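Note that one protein chain is taken out, while the other chains of the complex remain in position.
Chain lettering (A and B) follows the sequence in which the chains are written, and residue indices restart at 1 in each chain.
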Amino acid sequence: MNSKPSLTNRVLVHGVLLFALAVFMFPVLWMFLTSFKDSNTEFNRFPPILFPAEWKVSNYTDALTDKGGLRAFGDSLVIATSTAVICTFFGAMTAYSLARFRTGGQDFAFWILSTRMFPPVASALPLFLIFRELRLLDTYSVLIVANTVFNLPFATWLLKGFIEDLPAELEESARVDGCSYFRAFLQITLPLITPGLVVTALFSFIFTWNEFMFALLLTRNKVQPITTVLPTLVGGHETLWGQIAALGMIAIIPGTLLALFLQRYIVRGLTLGAVKG
Amino acid sequence: MFLNLSYRLRRLAPIGLAVVVLFAFGALVVLAQDAPAPLDVVNFELCSDFGGVTVDVFGDAGHNLKPYEFWADDFAQMGITVNIVDAPFNDVYSRLQTEFIAQSGAFDVVTFYPAYIGDFAGNGYLMPLDEFMGREPAAVWDPVQDDVLAPFRELYNKFGGETYALTIDGDVLVMMYRQDLFDNPDEQAAFQAQYGHELRPPETWDEWLEVGEFFTRDAGEMLAGETLEQPFYGLGEYGQRGFSYAWYLNRFASSGGIYFDENMNPLINTPEAAAGLQNMVDALQYAPPGVLGYGYDQLRDAFIQGQVAMVVQWTDVPKKAGDPTQGSVIAGRVGVGRVPGTLVGDSVVHRSMMPVGRVVGIAADSDQPEAAYCIAKYIAYNRSLEDVSSSLTGLDPYRMTHLEHPEAYTMFESEDAARAYLEGLQVALADGFPEIFIPGAAAYNDALDLQVNRALAGEVSPQEALDAVAAEWNNITDSLGRDRQVELWRQALESYRALGLIQ
Partner (left out) sequence: MTVSTSAASTPFVSWAQRVFTPRRVVALAFVLPALVILLLITIYPLLYTLRLTVVQWELSNARAPIEFVGLNNFGRVLGDARFWNAMRNTGILIGVGVSLELVIGVGLALLLNQVVRFRSVLVALFLIPVLIAPVVSGYMFRLILHADVGPLNYLIYLITQGSSRGFGWLSDTHYALMSIMVTTIWQWTPFLMLIALAGLQSIPQEIIESALVDGAADWRIFWSIKLPLIFPVLSVGLLIRIMDTFKTFDLVYLLTSGGPGSATETVAYYTYLKGFRDFSMGYTAAMAFVQLVIIVIIARLILAMQKRQRREDYA
C-alpha cells in the first residue's frame, strides 16, 4: 500500500486479527487449562471454571505412566522418525531423477502425486489383509509402510521443487571433474538442498505423528501410537478429561514447534511444493 | 533393514526414557490403587507359578478393568504379569473382530459383551473352556458355574453346548427415580389435580411419559418447594449411538415382541413395535437437550447430579447414586423399581433388557492359554464378590454368592438398604429379556441401533425405521446363511424358553 493507511483503519485491522487469533487460540488454551483440572470435581461444573483451583500436574504423570502415554510417545517417535527418514531419502532420489532426467515425463510425476489421493480406507483394507498374511500386523513396520504410502509421493514432489530451483550447472561441472551421477547427487545436490530435506523430513514426521486411521486398524497391543491411546481414555463409564487434555497437550508439541519455528517453509510443505511461499 | 533398526530403537527407548520414568515413579507410588478388602467368602487356590509370563488382557476402557489392578499381587504369586489393552466402550466388537481376523496373537484374555459369543465362538475364535474347568484340584480350576445365575451362565457363556466364556458382569436394566419427589405432598397434590390420579413411579410406558411431562420444569419454577436455579427434566434416555436400541427394546419386549419368528422372519416392525418406538421418541421432549448424546456416563451423571427425575439404567448406578464420594448429590433419595411395562390385556407386562454384560474368554491363538485361564477364572470367581460390591467398578452381581452377601455392599448406608438393592435386582432379573446371541448379533444390533437412533433424531418415522431394520436383518441373515441361522435361532428360542425368559 503506498498511501499510508489511516489510524482507524490500522486499529480496525489489528482488532479484527487479534479477535480472530483469540478465537483460533481458544481451543488450545481451553485444553491447556483442562489438562490441569481435576476430572471428577472441576470438569462437571456449570458454569465452567476457567482456572483450576489447584494445578494438577498429576494429570500429566498419570497419562504418561498409568495410561501408557510414555510408551505411546516412544512408539509414535519410532514410527514417525523411521517414516521420515525413508521418505526423505527415497523421495530425494526419485525427485532427483524426475527433476534432472524428466523420467517418465509429466504423467509419471502426476501419477506419483495421485497415489496420495487414495482414500486411506482403500489402502488400509489391502494392507490389513496383506500384512495379516505376512504376520506383521501390530508391528512398527506395518505403520511405517502404511505411512510411507502417503508420505513418499508428498516427499518426492516437495523435493522435486527444491532440486528444480537448483542450477544444474553445479552438478554438471562436478561430473566433468569425473564424479559419478550418484556421487554428484550425494556430494553436491543433497548438501545444497539441506533445507528442503529438513522440511520434507519434518513434514513427513508430523503427518505420521498425527495419523490416526492406520494406527487404529493396523496395531493393537505391541505398538500403540499416541493417537490411538487418546480415545481409550474415554471409557463408557468415565471420561478422564484431565488426562485426555494432558496427553493431547503432549501430542501437539511437535506440530506446535514446527509451526513456530519453521514458518518459512510451511506453505511449501503443506502444498506439496506447489506454492513456494 | 528398517525393521531391525526400529526394533533396536524400541529396545533402546525404555533406557533413554528411564530418567523420566524415575521421576514419574514418585507419582505412581502416590497413586497406588485403593482396592476392596479381601472378603474370603469363597474357597480358592491360586494356580502354580508360571515363572514370569505376561498375559495380554483386552477389555473396554475404564473402571471395569480395575480388578486387574486390585489383585495384581495374587497374579504375581502365580508368576503372571497382566498387560491391559483397552478400547473405547463402543469399539469392543470391531477391535476384537479385527484382531480375531488378523490373528496377530495380540490378546490372551478377551473381555467382551456376551451378545457377541455367537460371532466369536461360532467362528472358532475362542478356546473351549470345559477342559480347564474340569481339571483337578477343583479349588484351582473350577469356576463353580452352578453358582452363576442361570441366564448369565446359559446365554452368556455357552455356544453349541460348550462353554467359551466366563461371566464377570451381569447386566440388567432397572428404573431409578427420585423418591423424595414422588413422596412430596405438594407434588402429589399437583399431579392429582393435573392428571386426575395418584402420583407414583411409572408402572407403564404411558405413565413414564405422563410423569416425565409432569416433572419437566424451567429454571425459576418450583420443584418440591424449592425454586429451580436450572431447568429440571422429567426423565432421561440412553440416546447415544451404540446401545440406544436396548432402551427401545424394553418397550418392544414388554408389548410381547420377540426378534424373529421360528423361520428368522423379523418381527421387529409390527404396529406394537412401532408404538413402542414412538413412545421413546415422545419421551425425548421431557429429557435434557443433549439427550441424544447420552451414553452410560452422561445418563448416570444427569441422574446422580439431580438434573432428572427418573432414568432406566444398569444396576450399578444405584451403587453410585448412593455414594456421595462418586459425585452423587441425591444419596439417600433414590428409589429403585421395575422398568415400566405395557398393558397387555388387563395386566402390565414388565420387561428389562439385559444389554452389555461382560464375559471373559480366551483367544484361540493365545500362546499361553493356561495362564490366561487362571486369570479369567480368578476374575470370574475368586474375587468376584469383592469386585461387584465395590463402587470403584461398574460390575454388577451375577452369582448367588453376590446376592447372599448384602454386608459386602458397604456403600449403602445400611445392610438393609443393600438387601433392598439386591432384592430389586432379583426382581429385575425375573423381568429379564435376552439379547440376540446367535452369530451376527453385533450386525443385527447395529442395524437396529442405527435406525432407532435415526427415529429418535427425527430423520425417519418409527415405522419407517423399523421397516428398514427388518429389511437389513433379512440381508444379514441371508449373508450369514439362512438355513444355519434358522437352526441356531430355534436353539436360542428353546434356551430362552427353558430359562423362562419368554413364553
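By definition in this document, a residue touches a chain if its C-beta (ideal position, glycine included) is under 8 Å from a C-beta of that chain, and two chains touch if they have at least 3 such contacts.
Predicted model only: the values in this text are computed from it and were never measured.
Enquirer: Check the options A:Val16, A:Ala53 or A:Ala168 and report the residue that touches the missing chain.
Expert: Of all options in A:Val16, A:Ala53 or A:Ala168, contact with the hidden chain holds for A:Val16.
Enquirer: Would you indicate which residue among A:Ala124, A:Leu137 or A:Ile188 is in contact with the undisplayed chain?
Expert: Of the candidates A:Ala124, A:Leu137 or A:Ile188, A:Ala124 is in touch with the missing chain.
Enquirer: Tell me which of A:Asn59, A:Ser82, A:Ser204 or A:Thr227 is the one touching the absent chain.
Expert: A:Thr227
Enquirer: Consider the whole complex, including the chain that is not shown, and state which of B:Gly170, B:Gly239 or B:Pro397 touches that chain.
Expert: Of all options in B:Gly170, B:Gly239 or B:Pro397, contact with the hidden chain holds for B:Gly239.
Enquirer: Could you tell which one of A:Thr65, A:Ser97, A:Thr139 or A:Ser204 touches the chain left off the display?
Expert: The one listed residue touching the chain not shown is A:Ser97.
Enquirer: By the contact criterion defined above, which parts of chain A meet the unshown chain? Give residue numbers in ascending order.
Expert: 1-3, 5, 10, 13-14, 16-17, 20-21, 24-28, 30-31, 34, 43-48, 90-91, 93-94, 96-98, 100-101, 103-104, 112, 114-115, 117-130, 145-146, 148-149, 152-153, 156, 181-182, 185, 206, 209-210, 212-213, 216-217, 226-227, 230-231, 241, 244-245, 248, 251-252, 254-256, 258-260, 263, 266-267, 270-272, 274-277
Enquirer: In terms of residues, what is the contact footprint of the unshown chain on chain B?
Expert: 90, 93-94, 97-98, 101, 119, 123-125, 219, 230-231, 239-242, 288-294, 298, 439, 442-443, 446, 450, 453-460, 479-481, 484
As a convention for this text, only the chains that are shown with their structure count from here on.
Enquirer: Need the CA-centroid distance for the pair chain A / chain B, whole Å please.
Expert: 39
Enquirer: Mind listing the chain A positions that touch chain B in their complex?
Expert: 40-41, 44, 46, 58, 61-62, 64-66, 70, 74-75, 77-79, 81-82, 85-86, 128, 132, 135, 137-141, 144, 217, 220-222, 224, 231-239
Enquirer: What part of chain B is in contact with chain A in the complex they form?
Expert: Residue positions touching the partner: 2-3, 5-7, 9-10, 13-14, 17, 20-21, 24-25, 27-28, 30-31, 56, 58, 60-64, 83, 85-91, 95, 98-99, 101-104, 106-107, 230, 295-297, 301, 305, 327, 394.
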